[in-house]
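Every protein chain but one is kept in place in this view of the complex.
Labels A, B and C are assigned to the chains in the order they are written; within every chain, residues are numbered from 1.
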C-alpha cells in the first residue's frame, strides 16, 4: 500500500511558443529618454537582423507566470520529499541562504567595481576561503571553479604546474575504476593519460594494484574519499605515502565530503588538493542542474599555482585594513572562468557555514551517516549489498536478487516514483552491476526514511509477486517511460512550428 | 476528452502536529544578551502558564518547509489557471505588487512612527485616495476598512451620521433580493432594518417596487451595480433620484467595479457612497480568504463623517510640504479598525494603479467585459441564461436544463474540477435557482476561455449521456466530495492527539 | 498591457464572433450620458523599472530600525517588532496559497483548509479555549465582535470595558456598538498599578453582558484574570479577555485557564511584519457551547465516501451568505494568508522557541525597566508586574523627551498624552516603552544614557 503519495489533478501546458500570438506583450520599458536616431544611420544595414526575431514568443506576463508555474508542478523537489540520489547529496536548501544571496547590495554590484567600492563582496570571497581551509585542513583555497568538474580540472592543473616547477609534468593520472566520469574527463583536459586501477574486493583501492602502476611518470592519484561506494579509504595515509614517495601528488574528489566535515580532514590524511561541491556538502541548491561551485583547497606548496585573482588584505598608510583583488600571480595556472567565480553560490554556502558553525556542521555529518547506515541496516535483507564494509553517508545495493524475476534497477527506480519518492542513483558506480546507490543526507527524518524503507521493501515484494507492476512503472505520473532510444536516434533538440502539440501531454 | 489537465503524483501529508517530536527545533534566536533573572521573581507564579505549551509542535525547519509546500500543492490557484468565480474577480496578482509591498522600508515601519519619520508611508496612504476618488467620481476616500463588508458598514455609518446631522437617522435600508449577504448583515450592524425588494423580471431594480417602499423612514438604498447578475442598472439615475427625493442616500456595493473602471463613474450616477474591493478590482491577492481592503469613496457632503485619522498635507513654516495624520475629526463615524487599514494591501493596489494608468485600467475593464460576453455567447445553447440582458463582466446561467437528468449546479461545479478548472460561483445570487455564475476577468486569454467553454459544453453533454459521471465528480482529485452534513452536525474544529491520521489522505 | 493575455487581434476576432463591431457595443447597457468620455485623470502608466523606482523612493522616505537612519525603536502598544523567520515569507509566497480564493471547493483547496485547521488548533491551545475561528480583520475588530457576540449570547445590551484596554480598540468597539443598541461603561484602572480596579467590579450591575479586559493591558501590566472572571461570572456575564501582545501567551497563564469565555486579539506578534499597522490578523476563540455563535469562518474535519479525511468550511449557517442580516457577523473576506503566516511562525518557533522568545522579551524588558527607573528623575509609573511593556514617568513632557531622543536616532516609545490627554490626565510625562527579543542590549543602553542626559 502506498502511504506517501496520491494522484491529484495537474495542469497540462504546451511550449511557451504555442502561447505566442502577434501583439501580446509581457513587459513595459521606460520611454526612450534621448532623441531616437534612425538605426540604419548608426549601424550598417548588413549588420542588422533580417528575421525580425521571429522565433521569440509574444506572450503576456500572465502567460509567462502560468506557463512556468504549471510546468514546475511536474517536477519532484527536495522541498517535496526525500531525494535519495547517491553521490548528489540532495540536502535541504535553507531559505535564509536564498534570501541573503538576493540582497540588493550583492546582486546589483558589477564584477569590475573598484575594490574600494566592493569591500563587502571581497570579504564574502575571503571568509569562505578561511572556513573551507580549516574544514579541509589545507593551506589555501580558490573559489573560482564553477563546479566540481572544473574544480578537478583546476586542481590537476595546480598539480601539473607544481610538477613542472619541479622539472617534470609527468604523463599519467591514476584513477580507480569506481570514480565519477568527470575525473578521467578532467584529467584528459589537463593533458594527462588516465591509468585506471581496479578496485579491491572490498571496493577500496587495492594497494598492490596501486604500487604496480605508481612510478616516476605518474603525476597524481585521483581518489574519491569516501569512495563512490560510500566507504572511507582506510589506508588513505598509506596510499598518499606511496604516491608521494614516487614523487606524485594526491588529488581528492571531495564530492562526498558530507560524510567527513568536522570528523576528519583531507589535509591531515596527506591529500594535496581537494575540490568541494558547495551544491552538495554546503547546501546550495542544485537548481535542476546548476549552478554549483567547486572550490579547491590545496597545500602550502601548491598555493602559488592557484587561479588568479586572489583576495588579499592590505594595511593602508592610515592603518586601515582593506581587501583587494591581486592579479599579479606569476605562477598561477591562470584563470578558469571570467570574473570571480559563482559569487551568488558562494554567498549561500557561506551563509550555511555561519548558520551551522562547528557543532552544526559536525552534527550534520553525523546525522547524514546515521541515516545512511540506518537504511543499509533495514534493507540488507531485501537487496544485495554491493560491497560489505562500513558505509558512511551513502550505501550501494545491486539488483542481483530482483533480476531473478526480470526486474532491474531501472524498474525499481521507476516504481519508487509511484511510492512518492525520487529514485536513487542508478548504475553508478560503474563497477557495481545494476547499482542502487542511496544517499539520504541529514535532511531526512526518521519517518520519511522509514517510508522509504517500506517502499523499497514493498517493491522487493512486488518484484517477486507482481514483477510486471514494477517493470511497467511508473503508473501515477502524467507521462510514462519515454522512448529514449528513438530520441537519441532521431534527435529533436528544438521546437519548430510543426511540432505543435509538444509537451501538452494528457 | 479532457484537454487541460492530467493526474500526477502528489505528496500526502499529515497535520503539522503529527510531525512533532520532543526536542526538534526549527529556530535559532540570538543568545540572551542581558543577565537572566528567575522568571518567578518577575511574574507571580499564578500568572505563569502551567501547560508547558504542550499543544505546540516541535519540528525542524525542514519539516515546516516540507509540510506547507506539500499541502500547498493540494490547492488550485490563479497562477495555475482560470478561476471563474463570479463576483470574486479572481484576476492575475502581479508579482511586481508583491515585490514592492515587501520593501524593508515598508514592512519594518511601526504604525506609531512619528509622522516626520514615515512620510513615505503617508504618501502611499494619500496617493491611492486621490486615484480612487477620480476612478469613482467621488470627493473623498477612506482607506481604513479592512474588506468590502467593513466598507459597507463604514459607508452606511457615514450615511447614518449624515442623516443624524440632518436630524433623523431613519429606520430602513432597502436592499434588492439579489444582493450579497454582507449587505444586509452590514446594515444590521448599523442598526438599520432591512427592507428587501424583489428584483424585476429582468433582474434589475423594479422602480415600482422601489417607489412602493421608499419613504421618509428609508435611510438608504444599497445597490450593487452592475448587479450580481452582471448587468448594469440602466435606470440608476432615476433610482438615485427616487431615493434622494425621499431624503435617503444611495450606497453602491462596488464589488463589481471591474466592469466599470474607466468607463463610467458611480459619482456621476448619483451614488453617495461606494466601497471598492481592492482584492478584486485592483488585483491584490485573495490569499485563500484574505486579507483584502474595502476603501469607501463618498460625496463632499459625507466627507466629514469618514473614519479618522485622515492624511492631510500641511505647509511648514519653511514652506516645505509635509503629510500628517489628522485625528481631530469631530464628525467622524469613528474608527473601524486599529491603526491605518491594511497598508500592505493598499501598497499593492497602488502599484497596480500606477502600473496600468488610465489606459491600462480601461483596457482591463473592456477585456473583462469582452471575455464574459464571449462566454455568454458560446454557452447560451447549452445552459439556461438566468436573465436575458446585457451582461458586463460576468454572466449567470442556471442548471434548469441539466436538472432534467438529475444533474445540478454543484455536480457541474465538481465536474469542472476534473477538467482542470476551478468551479464557477454556485447558487449565488439567491434569486437564481441553481445559479451558475461565471466571471472570467481580463486575465484570461482566448485559449483558456475556449478550453473552459469546451469543458462546460462537454459537461452538458455528459449530463445528458452519462449523468452519473457528473454526479460522482470530481474523479481526478486526491480526495472526493466530503460529507459536509456530518461535519456540521458533529463539528471537529481542532486537532486532538487522538485523531492522528487526519489529513494524510490517500 | 502586459497583464492581458488576449492579443488585440484575438479581441477583434472574439468581437466579430459575437457579431459586434467595437468594444463600445459591449457597454450599450450603460446609458450614454453616464459613459466617461475622457480618460481617467490619474498618472500615466509607469514602466516596471520606474514603478520600482517610485516605491523605492517612498520606502527611503521612511526611517525604520533596519533602513535609513536605523532607528532604535521602543514602540509597541499593539504592534510589536518580533523576529520573523525567513521561511514564513518563502512559504506564503507559494502562489498556491496567496493566489487562491476562500476554500469553498474543498477538493482543490485542502492546502488552505488544513492550514486553517492547524491555525484554529494552535489558537485553542494558546488561549486555553475549545474553538477558534479562521481569523478576523484585526485585534480591535475581534474585540468588537466579542462584544456583539456577548450581546447575542446574554441578551444584555450593556458591556463593561476596562479603561486600560488599547484606546484604539475601545474606539473601534464604540463604532461597532454605537448603532447596535449596546452601551458601555468604562471600568477604571488603578492609579498605582495601572491594572483594573477590582473594587469597580463589585458594584457592576446584573445588566452587564460582558466584562472586557486586556492582559497584558495597554500599559503592559498583567491583570488578575482569575479574580475578574469570578466577579464577572457572578453576575452571569461573559468574560472577554483581549490579547494584543500574543507573544505573552508564550509565558503567561492561558486566559482559558483563568476563566475566560471569549479570548480574542491580534496575532501580529506571530510572524507578521509591522507594515505600518496592516495587514494584521485578528483571532477569536471561545467555549464549545458558544461555537454556533462565533463570528467568521470555521474549518472542520470531514470524510469522503472512501473514508479519506479532509477539511471543509463548516457551520456556515452562522454566516452572512446564508443568514444575511441575522448572521453572527458581516465579515466575509478575513485575513487568511496572515493566519497562515502565524501558523508557519508557531510551527517554526514551536514549543521551545515561543517560550524562549517570550522569556527574552520578559528579561530584556525588565533589564531596561531596572536601568531606566534607576535614572534620576525617571520612575516606573505603575507597579503591576509586566511582560515586555511598561510605562515610565519622565522629568519632562513625554513629547519633548521623545523628540530629543529622535535626534539621536531613537524612537523612545509612545507618549501616553496622545490617548490620555483629557479625561485621565496626569499622563503628560508618561511614555509607554516596549522591549522585545529584537531589542539589543546596546540599544537599551543607548536609550538609558540618552534619557539620563535629557533628564538632567
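FYI, contacts are C-beta pairs under 8 Å (C-beta built on N, C-alpha and C of every residue); 3 or more make two chains touch, one makes a residue touch a chain.
Everything quoted here is computed from the prediction, not taken from an experiment.
Put simply, the missing chain touches A, B, C once the whole complex is considered.
Checked against the hidden chain, the listed residues A:9, A:236 or A:470 yield one contact partner: A:236. Of the listed positions A:343, A:387, A:405 or A:452, the one in contact with the omitted chain in the full complex is A:343.
In the complete complex, the residue from C:49, C:183, C:317 or C:449 that touches the missing chain is C:49. Even with one chain removed from view, chain B keeps its contact list with that chain: residues 9, 19, 21-31, 58-63, 65, 69, 95-96, 98-99. By the touch rule set out above, chain C reaches the unshown chain at residues 48-49, 52, 56, 66, 83, 85-86, 90, 93, 438.
Simple rule for what comes next: only the chains that are shown with their structure count from here on.
Our note on geometry: chain A versus chain C, Cα centroid distance of 46 Å, whole angstroms. Residue numbers of chain B whose C-beta contacts span two or more other chains: 61, 63, 65, 69, 73-74, 76, 79-80, 92, 94, 355, 417, 443, 445, 474, 477-478, 504-506.
Multi-chain contact residues of chain C (touching two or more other chains): 1, 3-6, 10, 45, 48, 87, 90, 95, 108.
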